[in-house]
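Only a single protein chain was left out; the remaining protein chains are all shown in position.
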């Protein structure tokens, strides 16, 4: 069964497709901005990556969310709740983990169906 | 290929099935109780969710375990070891991550086969 890779970089690939399932690299965005702005940036990137893969946010299977500081949980959720499609919400888990740089406050790892 | 969602909430879904694979939301339970009690609660919830999906703990593929405090690793493992079915243990990884509230000490993210 073949593997399709989109936006291939030397260290990682942004979008990997196998067996009707899409694996996205951990998405981060808008470093240094507020959790609200970073979360919206991450979700916009997820929408764009899923579109390149030929799917969309109604087909997300699992979302793993890492917050650099769990005290921002409600702030992240406010943006998430407006974005996530009702009736098609994914399995989700959120844990606190420092990210690649202190300027990064939220990272989301998506698995979706095609 | 169709996606089946069970126990759909506005923020996340507890059970998502696609391609003969089940993705569970991160399971937490018995906030404020000991790691022993919380781990048992989490494993009971996993059993219940897998049953709703039409599968069981002999078909778990991967378990990601987050402990709020890694010093409770042995306490969590004592409960896990009694529960996990011999001959059918999953791939597993355990890392320390603060969870949604300080009252939550253990969270487990399950991927299983149907």
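The letters A and B name the chains in turn, as written, and every chain counts its residues from 1.
One rule holds for everything that comes next: a contact is a pair of C-beta atoms (placed from the backbone, for glycine too) under 8 Å apart; a residue touches a chain by one contact, two chains touch by 3 or more.
Since the model is a prediction, treat every value here as computed from it, not as a measurement.
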Problem set entry | Positions on subunit B where the hidden chain makes contact | 19-21, 59, 61-64, 66, 70, 73, 77, 80-81, 84, 86-97, 111, 113-114
Problem set entry | For subunit A, residues in touch with the removed chain | 1, 3, 5, 8-16, 18-19, 23-26, 64, 66, 97-100, 107, 109, 111
